[in-house]
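For this view, one protein chain was removed and the others were kept in their places.
Chain naming follows the written order as A, B and C, and within any one chain the residues start at number 1.
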Amino acid sequence: MKVCRRSFLSLIIGGAAGVALSPLPLKLTDDSSIWTQMWPWTPVPEDGEVSHVDSICTLCPGGCGITVRKVATMSGDRAIKIEGMKGHPVNDGGICVLGLSGLQLLYSPTRVKTPLKRAGARGEGRWEEISWDEAIAEVVKKLEGLREKGKSHTVACISGTDSGTTAHLLGRFLTVYGSPNFIRIPSIQDSYELTMRLMQGVQASAGFDVENADFVLSFGSGLIEGWGSPVRMIKANSTWKDRGKVVQIEPRLSNTAAKSDKWIAINPGTETVLALSIAHVIIQKSLYSADFVNNYSSGFKEFKQIVLDEFSPDDVSEITGVSASTIESLAKSFAGASKPLAVCGRGQGETPGSLNEFMAVHALNALVGNINKTGGVWAVPDPDYIKWPEVEMDRTAANGMRKARIDGAGSKRYPDVRYLLDRLPDAINSGKEYPVEALFVAGANPVYTIPDSNAVKEAFNRVPFVVSFSSYMDETAANADLILPNHVFLERYEDVPAPVGLQKPIIGLSKPVVKPQFNTKHVGDAILLMAKSFGGMIADAFPWDSYEACLKETLGNKWDSLINDGFWFDSNFRPADWKSAFNTPSGKFEFVNKGLAELVKIEGDEQSYPLILIPYDSMRLASGFIGNPPFAIKTVEDTVLKGNDIVVEVNPRSARGFREGDHGILSTPKGSVKVRVHHFDGIMPGLVALPRGLGHTAYDEYLAGKGVNFNELIGPVEDPVSGLNAAWGIRAKLTRA
Amino acid sequence: MKEQHKHTKAKKYGMVIDLDKCTGCGACMAACMAENNVSFKKDESDKLLSITWMRVYKLTNGKKFPEADICYLPRPCMHCEGDHGHAPCVSVCPATATDYSHETGIVSQIYTRCFGCRYCMAACPYHARYFNWWDPVWPDGMEKYLSPNVSPRMRGVVEKCSFCFHRYQLAMDKAYIEGRRELEEDEYQTSCTQACPADAIIFGDLNNPGHAVTQIAKPDHKHGGRPMNPNAFRLLERLGTNPKVYYLSSRRWVRRAGDNYIKDERG
Amino acid sequence: MLPFSFEWLWDISHMVFMGGLWYALTILGLGMTYCIIKAIVDTAKGKGSHSH
Partner (left out) sequence: MDSALIPEGVKRCSFGKFIFWLVIFGAVLLWGIVAMLLCWFKGLNQTNMNDAYGFALWIWADLAVIAVGGGAFFTGLLRYIFGKDELKNIINFAVLIGFICYSSALLILAIDIGQPLRGWFIFWHANVHSMLTEVAFCLSCYFAVLTIEYIPLILENRQIDRVPFFHNLSHNMHGVMAIFAATGAFLSFFHQGSLGGVAGVLFGRPFAFREGVFIWPWTFFLFTWSAAACGPCFTILITWITEKITKKKLVRKNVIMLLAKIAGWMLATYTIAKIIDTWYWATVTAPAAGHNFMDFYSNNPLYGIWILVLEIVICGVIPSIILITKTGRRYSFLLVGAVFLGALGACVNRWVMVLQVMAVPVLTFESWFMYFPSWQEIATTILPVAYGIMLIMISYRYLPIFPQEREIEEEKHASIFV
C-alpha cells in the first residue's frame, strides 16, 4: 500500500517534471501567443489590386467631388476609403466628416436590402420582403385607384431636391399623373430664391463669390458649420485668414464666431433691425455705391425714408443689444471694404427664415453695389440642361394639375413661393384642404427633419399610403407602408447640379463605385417602371429604357466630360451685368418694402418660459436626411452628447442651481425632454442652445436613442410674407430633473 | 531604438497645424478612423474609452460672456523625438513594441508585439495612446470597408497615430520601382492632412528646408527643434519631449495654453 | 533575451543588463543543481534516514 502510493506520487511528479522539461510547454506558450496575434474574431481585411473612382458625394447639397479608393478582392470589389477629389472646383481635395463616413452608409446594416411592405402597424417595424415587380404593382394599383376616383391631386411627393434628372423625373411623373404637389425640403434656398425674385425679378439661386470677398458680414450663418457647400466655405474661411475679415453676428459663440475677426453678440431675432441700422449709417453717411443705387435700383427713396426714420443706431441698440458705436463702425468697415459681402440664414440654413431679414441683408449688398460683382452675390440661373419635351397630359392629369397645392405655395396668400413643406403637417391635420391619399418621399427624411415632430407624425398617420425611396431604415421609412430602396450614392449614377451657394454653374456626376450591394433600384428606374405600368400618356412621357439611358441622353455632349472628369464646370461664367440683370417691373433692383420692421415672434410666453431655446449646428452632426454614421457620432464631443443624454449649453449666469453636467428638464410649449447642462461662457445669458442632428429613433444602435431631436421642441412659425418657416427659437424653461 | 542606416537621408516627418484655420469640423478625426481601421462601439461619449488617434480638443480662454473665446486643437501623436529618439513612450516599453525610427522620425507601434502593459500610456503626457479595452467589432457587413493596409487591432493592445506610416511604405515602394530613393513632398501625406477642408494641417520632412513644414515652423534643430516662428509652439515643450507637431496661432492665450507656466511667469 | 532575438544589440546596455540577468540565473541554477545532486549522493550514502 505504502509502496503503491509512493510509486504513484513518483509517477505524477516524474511525469510533470518530464513534461516541463520537454519542448511542449515552450511550444504551447509560443502557439498561444501566435493565436492571440491572429484571433479569428479580429477581422483581416482582404487585399487586392487598388483602384480609384472619381464621383460626387450627395450626402448633403454641397456637391463635393470625391475619390473613392477600392480594392478588387476575390470576393468582389470593396470600397475602402472616400477622399476629397483633388482639383474639384467645389472642394479641391477637402472633405467633411460625413463624406468621410460614407462607406459606413454603403455597408450599413440599417440599409433596406430589398423592397419592403409593411406587415404590422405603422412604425411597428414588421415588414414583408417583396419583389420589385410586386412593389411596383402595389404602387401602381394604388395610384390608378386614386386616379379613377379623380383624386390624382391628393398624391404628394416630398423630395430632397428639385434639381437634377431624378427630381425632374419625379416631378414629371407627378405632372402627367395629375398632381401639383411636388414639394421640396425647405431651407434658406427658398428664402434666397424668393429674395432674388422679389428684388431682382429672376428665378435664380443665390451664389456667393466668397473666395473673392474681403469683408464678410454674416448674420448668424454658420459659415464654417455647414452653411452653403460646407467644405468650400471652410476653404474660403482659410483664405479670409490671409486676406479678408469676417464679422459674425449671433448670440452664441459658434465656431464661426470664434474663428471670425469680430464676434458681435446680438439679441436673437433682431438681426433684421441691425441690418437696417447698418443701412441707416451707410445711407446717412453716403457710403453707398452711388452708381448702383442711382442708376440700377428703384424704391431707394422709400427705403431710405424708413431706414433713416426708424433705424438709427441709437434707436436700435437697445433692441439688438449692440452698441450704437459698434453699429456705426461696422457699417463703415462694411461699406469701406473693397469687396464686402453680407449673408444670412442661421446655422446650416435648414430653416428658411424671415423674408424681411433676407431682404434687409440683401439690401446691404445692393447698397454697396456688390450684386453680380466679384466677391459679391450672384444670381445663378437654374441649370437648363434638362430639356425634355413638354409633357402631354390627359384630362385627368390636367384636372388634377389645376387643383391648388396642398401646402399653399403659389396661392393668393403666398404667391411667390414655390414650396411650403412646413405647412403640410398642419394642412393635413386640420383637414382644411383636401386629404392627402398617398405620399412619396425621396431623398428626404421629413419625419425627422420637419419641426414639430408630433404634428408631423400625426400627419403621416393620416396619410393612408406612404412610400419611401430611402436606402436606409430612417424615421420616414420606418413610418412608411412601402419602401422602394434606392441605391446608395456609391452604387448609382446621378447628376448633381448647382451645389448650394456656388456662384458658378457646375454639374457633377455621381458614379457607381461598387455594384449594388443589395436588391435595390434607382429611384429613376422605379419611376420609369411605374410609368410603363400605367401605359398611355403617362408612359409616353417617359421614352427612356432606363435611368442611365435617360441621364446620358439628357446630358448630351456633357456626358463624356462628366465621365472623364467627374464634373462639368463653366469657369467662364459671368453673371449678367447690371443693365440686364434685373427682371423686375422697373427693370431695376428693387428695394422692396414688405413690412420691414416686423420681427418674427417666437412661440411661448416669457412668464412660463423665462429662457429662449435656440438650436446650433455642427459639422460633426448631420442634421439633414442622413443620420450620423458611427465615425461621425464618434467625433461628437462629450459636451454635446454624454451617454444617451443630450447636453445643452447655458451661460453659467442663467444656469443657477445647475452644476456642470447636472440633469434637467428642458420644456418648451411643444414638449419637454431630459437634458444635461453644460456651462458655456460663450452663450448669451437667457439662452439655451441645443445641438441639432441628434435624437434619432431609427438607424442603428450607434445613433438611435442618443439625445433629443430639436424638432420635437419647436414648431414652425409662419413668415407673414412668404409663408416659410421663420422660427429661430422658442421660449423654454429649465427645471430640475 | 535601433539606428537604421539606409541609403536615404534621414527624415524627420512632422506636422504644422494652423489653429487659426482649424474650424474644429472633425474631418481629420474621421479621416484618420477611415484610413486606419479604427474601431468604434455603441457609446463613444466617454472620451477616456474612445479610440481617436487624432483627437480635436476644444480650448476655452476661461473668460466670461462676451469675452469668452474658444479654439480647437487637433492632437495626433506628437511623434516625440525626445533626446535623440528617447521619446517618453519608447524608452519605457518593456517589449520593444514601440520604436523611434531614426530613418523617418516616426514612433511606431507593433500591435502583435504589444502585450498591453500600458506603461507607454502612463508615460505619454498627451494622452495620444489608446488601449483596446474591447474586442473590435464591426457591424455585420461593415468590415467590407476595412483597408488592407492597416491591420485591425486585437483586444488588449495599445494603439496610436502612426503618421499613416503605411502610406510612407507604399510611397517608398512606388519610388523604388521607379528607381528613386527620395520622395516628393506630396507623395507622402497623412490622411488627416489630405482631408482637412481648411488646409490647416501641413505635413512634411522637418529636415528638408524645401518642405512647407520646415518653412512655416522654422524648427531650430540646434535647440531641440524649438520653432523660430513667433506664432508657432509645441505642446508641453518644457518637458523636453521634443514633439514633431507644431501649432500656429495668432492668439496669445492659445499659444500659452500649449504649456504650463508657474504663477506670474511670462511666456 | 537571447542574442539571436532580433532586437538584441551588442551594446553596453544589453551587456550590463543581460549580463546581470544571466549571472544571477547561473548562480541560482548552479546552486540548485549542486543541492539536488548532493542530496541524491547523500541519500545514496544513507544519510538522513531516521532511525525511529
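The rule is short, and it goes like this: a contact is a pair of C-beta atoms (placed from the backbone, for glycine too) under 8 Å apart; a residue touches a chain by one contact, two chains touch by 3 or more.
A quick note: this is a predicted structure, and the numbers were derived from the prediction, not measured.
Every shown chain touched by the omitted chain in the complete complex is listed here: A, B, C.
Check B:Lys42, B:Arg155, B:Arg226 or B:Arg251 against the missing chain and you find that the one touching it is B:Arg155.
Only one residue from B:Ala10, B:Val137, B:Ala171 or B:Leu236 touches the chain missing from this view: B:Leu236. In the full complex, chain A makes contact with the omitted chain through residues 29, 32-33, 35-37. Remark: the residues of chain B touching the chain excluded from display are 1, 46, 48-50, 57-60, 73, 82, 88, 91-97, 113-127, 129-135, 154-158, 235-236, 238-241, 256-263, 265. Residue-level contact of chain C with the missing chain is found at 1, 5, 7, 13-14, 17-18, 20-21, 24-25, 27-28, 31-32, 34-36, 38-40, 42-43, 46-50.
Going forward, only the chains that are shown with their structure count from here on.
For the pair chain A and chain B, the distance between C-alpha centroids works out to 33 Å.
Taking the mean of the C-alpha atoms as each chain's centre, chain B and chain C sit 46 Å apart.
The residues of chain A lying in touch with chain B in their complex are 36-37, 39, 41-48, 71, 78-84, 91, 93-97, 100-101, 103-104, 106-109, 224-225, 230-231, 234-235, 237-238, 241, 253, 255, 258-259, 263, 265, 517, 619-620, 630-639, 641-644, 651, 653, 680-685, 700-702. Against chain A, in their complex, chain B makes its touches with residues 18, 20-21, 23-27, 29-31, 33-35, 37, 40, 42-47, 50, 52, 56, 58, 60, 62-66, 68-72, 112, 135-136, 138-148, 151-156, 191, 194-200.
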